[in-house]
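Have a look at the structure below, then the notes.
Then we have chain A:
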Amino acid sequence: GGEQEAASSAGGDGKMGGTLVFARSGDSVGLDPARETDGESFYGATAVFDNLVEFVPGKTEVRPALAESWEVADDNLSVTFNLRKGVKFHDGTDFTADAVVFTFERQFKEDHPYYDLGPWKYWGYMDMSNIVDAVVAVDDYTVRFDLKKPEAPFLANLAMDFAGIVSPAAVEKLGEDFKNNPVGTGPFKFVEWRKDDAIIFERNEGYWADDVYLDRLILRVIPDATARWLALQKGEVDVIDFPSAQDLQAMKNDPNVKVLQQEGLNVGYLAFNTSKKPFDNKLVRQALNYAINKEEIITAVYGSAGTPAKNPLPPTMWSYNDDIKDYPYDPAKAKQLLAQAGFPNGFSTQLWAMPVARPYNPNARKIAEIMQAQFAEIGVDAEIVSYEWGTYLDKTDNLEHDMAMLGWTGDNGDPDNFLWVLLSAPAAEPPAGNIAAWKNAEFTALIKEAKETMDQARRTELYEKAQVVFKEEAPWLPIAHSVVSVPMKNSVQGFHIYPTGKRVFRGVWIEK
Partner candidate 1 sequence: MSGDTVLNADRLHTVFEVKSQHQEKALLRAVNDVSLTISEGDVLGVVGESGCGKSTLGRTILRLEEKAAGDVLYRGTDIFSLHHKEMKQYRKKMQMIFQDPSSSLNPRKKVISLLKQPYKIHKTGSDAEIQERVESLMQEVGLNPRHQRRFPHQFSGGQRQRIGIARALALNPEFIVCDEAVSALDVSVQAQILNLLLDLQQKHKLTYMFISHDLSVVEFISTRIMVMYLGKIVELADKVELMANPLHPYTKTLFAAYPVNDPAKRDQKKRVVMGDVPSPINPPSGCHFHPRCPYKMPICEEKYPEITEAAPGHQVACHLFNK
Partner candidate 2 sequence: MGKYILKRLGLLIPTLLGVITLVFFMIALSPGDPARVMLGERASAEQLAKLRADMGLDRPLHEQYFSYLGRIAHLDLGKSITTGRPVVEEVLELFPATMELAFFAMLIASVAGIIIGVISATRRNTMVDYVSMVGALFGVSMPVFWLGLVLIMIFSVFFDLFPTGGRMNVRYYMDTITNFYLIDSLIAVFKTGDWHYLGSALKHLILPSVALGTIPLAIIARTTRSSMLEVLKQDYVKTARAAGIPERKVVYRYALKNALLPIITVIGIQFGLLLSGAILTETIFAWPGIGKWIYHSISARDYPAVQGGIIVISTVFVLINLLVDILYSVVNPKVRLK
Partner candidate 3 sequence: MQTTEKQKTDKQNSADTMIDVKGLSVNFYTQRGVVKAVRNLSFSIPNGKTLALVGESGCGKSVTAHSINQLLPVPPGKIVSGEIWFKGEDLLKKSEKEMQKIRGEKISMIFQEPMTSLNPVFSVGKQIADVFLTHHALSKAEAWERAVELLNLVKIPSPAKRAESYPHQLSGGMRQRAMIAMALASPDPGLMIADEPTTALDVTIQAQILDLMVSLQQRIGMSLLLITHDMGVVAETADHVVVMYAGRKVEEGDVFSLFREPSHPYTLGLMNSLPSNEKYRGAVRLEAIPGTVPDLLSIGEGCPFMNRCRYATEICGKEFPDETRLSEDHSAWCHNLSAVKESKE
């Protein structure tokens, strides 16, 4: 195995049937996609729900789904969707404009009868309340979204999981229990959820598209990465999530297994708290950048599941500035810069590492160990500090750290979703998304302008410039972009990795 799979053509016989077992690291929290934030929950929701629009498999472009077409008003302040007819929810009720209105209104209208089932977290994350004014059913099969301001990524937002269309009848019937018994129009029907063990789905026979091949889909929980790999080797499961970087080579060598890989839309970084000494000094930040040998980190921690990062944006993102040159590994230079900054003998500081594995950083504490050793070489004595995850986020938000690792996964494929949230001056106020507390007027001005410009070329130019400023000022030490790897049996066909981290099982079939 080992080679990348060529996209297989849809349709045709011999693809139907079979059960696919997908092994993942944790259980879903809930299956109502608008309530949840974690990838594991979305894995389950994606199978059950359709959106008005969806991402093209493996891309960030958007294509029609439950909406057959749409028109954007000239003032960019409303979008009208023409809905697919004859689609039924799994509970047998019809999919109409009312369902669309229901799905969205419950997330922002405080007097909606089901608003209380929230919190509707992603709606908040994507700042949708400041974008969407109203959702209006024009007729049974036409829905209009009225916007508060022009928002270029709005359509992409609707392809995100939280915008999956739910069955109003089911929500009314199940109430709070809906999140355990999701009902949508999606390719698979929910059958059973065995907590911390497996979620079982079966094919939605009346699906509006004809590329649903699997009879059953089982999402199984195997917390330990190595155990997942062993289970795959033994054929107990068909596809596994988050393989251990250490096992990737063995997987690639295994003739019965193939590994799909794609760069993820994320970045893992080490932020210097520029509001604290000595990190307020640019020379120090640069010195620390010179001090780290990213290759070693990649080798030891990411293996072939990561690429070194030089920019705050992932390379798959448009406007990624590839001309920028990373600080090379040069301890001598680092020492010299430190001396120049007034620290010829280095200094003592803390190096914070997340306690948990994240998509952008599989093992922060191990990276911290490596960094600690490398910083030591230039005389910087870094104590590794780790808190329980919630505390960690709290404390970094409050800028209590000296240097802290963190990262970001893009939601909708827009650079603004990285740069504004993570590096703008307004985001540097606690609770800070900008945990470098970096308030650079020039940088903020550039991305503010980009945010308000609709012209893609101009935006690209602005973002590229911003990245130059970033590199020079070095508020972060960008570490890596992870490469998503999905090992599976050779017989599994039609599987695509989505940049946004979705796991989609429509179109997947098993070779007999």
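Everything that follows uses one rule, which is that contacts are C-beta pairs under 8 Å (C-beta built on N, C-alpha and C of every residue); 3 or more make two chains touch, one makes a residue touch a chain; residues count from 1.
Keep in mind how these were chosen: all candidates are chains of the complex that A comes from, given by their letters.
In this text, all values refer to a predicted model and were calculated from it rather than measured experimentally.
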Q. Pick the one that touches chain A in this complex: which of 1, 2 or 3 is it?
A. 2
Q) What does chain A use to touch candidate 2 in their complex? A) 19, 21, 27, 29-30, 35, 37-38, 119, 121, 124-125, 176, 179-180, 192, 194-198, 200, 216, 218, 220-224, 226-227, 230-231, 233-234, 236, 387-391, 393-394, 406, 408, 421, 431, 433
